[in-house]
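For this view, one protein chain was removed and the others were kept in their places.
Chain nomenclature is as follows: A and B, assigned in order of appearance, with residue numbering initiated at 1 for each chain independently.
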Amino acid sequence: MPHVPLAGYLALASALFVIGAIGFLVRRNPLTMLMSIELMWNAGNLAFAAFARSFEDMSGQIFVFIVITVAAAEAAIALAIVVMVFRHRADVDVDEISIMRG
Amino acid sequence: MIVLFWICAFVLLITGLAVIASRQPVHSVVSLIVNFSALAVLFLTLSAEFLAMMQIIIYAGAILVLFLFVIALLTIGNQPVETGRGKLAFQAVPAVAAGAVALGTIWYGVRVAWSSGAQRISPDFGSVSLFGSALLTTHVFAFEVTAFVLLVAIVGVVLMAARKEVRF
Partner (left out) sequence: MGHHIVPPIPLILFFPLIGAVTIALFGPFVDRRASAFVGTASVFLSFVITVWLAIVVWQLPIDQQAAFAHSRFLGYWVDIPPYLVISFRLLVDPLSIVWMLVVTGVGFLIHLYSVGYMAPDKNYRTFFAYMNLFVVAMLLLVMADNFLWLLVGWAGVGLASYLLIGFYYDRRTAVLAARKALIMNVIGDVGILIAIFLMYAHFGSVAYQTVFASLGRVPAGSLDWIGVWLFVGAVAKSAQLPLQTWLPDAMEGPTPVSALIHAATMVTAGVYLVARAHPIYDRAPVAAEIVAVVGGLTALFAATIGTVQYDIKRVLAYSTMSQIGYMMLAVGIGAYAAGAFHFVTHAFFKALLFMAAGIVIHNLSGEQDIRKMGGLAKRMPFAYWTFLAGTLAIAGIFPFAGFFSKDAILDQALQLHHPWLQAAGTIAAFLTAFYMFRLLYLTFFTGSYRGDHEPHHDSSWTMTWPVAILAVLALIGGWLVLPGRDLMSSALAASFVDARFGQFLGEFNWPLSISTLLLAIAGIVLAYALYQVPSGARDWLRTRFSPVRDLLMNAYYFDVIYHYAFEAPTYALADFFSRYFEGEVVGGIPRAFAGLATWFAGVSGGWEAGYLRRYGLSIVVGVALVLVLYLFLTHAPATLGRP
């Protein structure tokens, strides 16, 4: 059965990555920013999986597995930090936690 | 296959945009769940069955649940929604511009790989057994380190959770 060429997956992955990057930069809600980071992780995963299939090398898929694991750890830690910082604040806005003035 | 790819690609991008554009974080989480699901389907098209399952179980099942818990935690008495305009001017436009430029460059670069890509691969590529053997033989070091990373993460989170109040 005809497959989609590698470039298609790569284009899709890069588009998803850019969407995630823009989301991270534009939003001020820390949770949304973290979710954008997850998007970026996933974009990278997609690219790795596509390359793995293209070169018929399992290493790509292994790497995806590693990435998922590390992303989980990172998400846990990041969420813990977010909770710590914003627990007692009224506004959930990363711009407000800048201690350095000006 | 191609049809499936395009459908999943479409869903992926739409939900991706929905994630970054939703006002309410809960909406973003829901969109993200759909996004992950579409991604799992794409993994299936890439002969990565184990990864597809991993994606659903870990990402959609654990991480996003964690997100939901945090949203719930921060919503009590708080308004986890951005209000008003940001303090930073000149942020959105350069971000979108830079993103577009990067995307355009990458698309320009990958077009050389636009072959039909129909190649024969072995039917057990991406199966659990193959995945497991690769993981525990060729990449066992990475496997062990990953476990260590998880341990560090757990310890760190527990430490942070047990801390006294920190005010910013």
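Operating definition for what follows: a residue touches a chain if its C-beta (ideal position, glycine included) is under 8 Å from a C-beta of that chain, and two chains touch if they have at least 3 such contacts.
Predicted model only: the values in this text are computed from it and were never measured.
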item	value
Contact set of the excluded chain (shown chains only)	A, B
Per the touch definition above, residue among B:Val30, B:Leu68 or B:Ala95 touching the missing chain	B:Ala95
Positions on subunit A where the hidden chain makes contact	21, 24-26, 28, 94-95, 98-102
Footprint left on subunit B by the chain that the document does not show	87-91, 94-95, 98-99, 101-102, 105-106, 108-109
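In the analysis below, only the chains that are shown with their structure count from here on.
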item	value
Length of the line joining the C-alpha centres of subunit A and subunit B, rounded to whole Å	5
Of all residues in subunit A, those that touch subunit B in their complex	1-12, 14-16, 18-23, 25-29, 31-32, 34-36, 38-39, 42, 45-46, 49-50, 52-54, 56, 58-59, 61-62, 64-66, 68-77, 79-93, 95-97, 99
Complex interface listing, subunit B residues touching subunit A	1-2, 5, 9, 12-13, 16-17, 19-22, 25, 28-29, 32, 35-36, 39, 42-43, 45-48, 50-51, 54-55, 58-59, 62-63, 66-67, 70-71, 73-74, 78-83, 86-88, 91-92, 95-96, 99-100, 102-103, 106-107, 110-119, 121-122, 125-126, 130-131, 134-135, 138-139, 142, 146, 149-150, 152-154, 156-157, 160-161, 163, 165-168
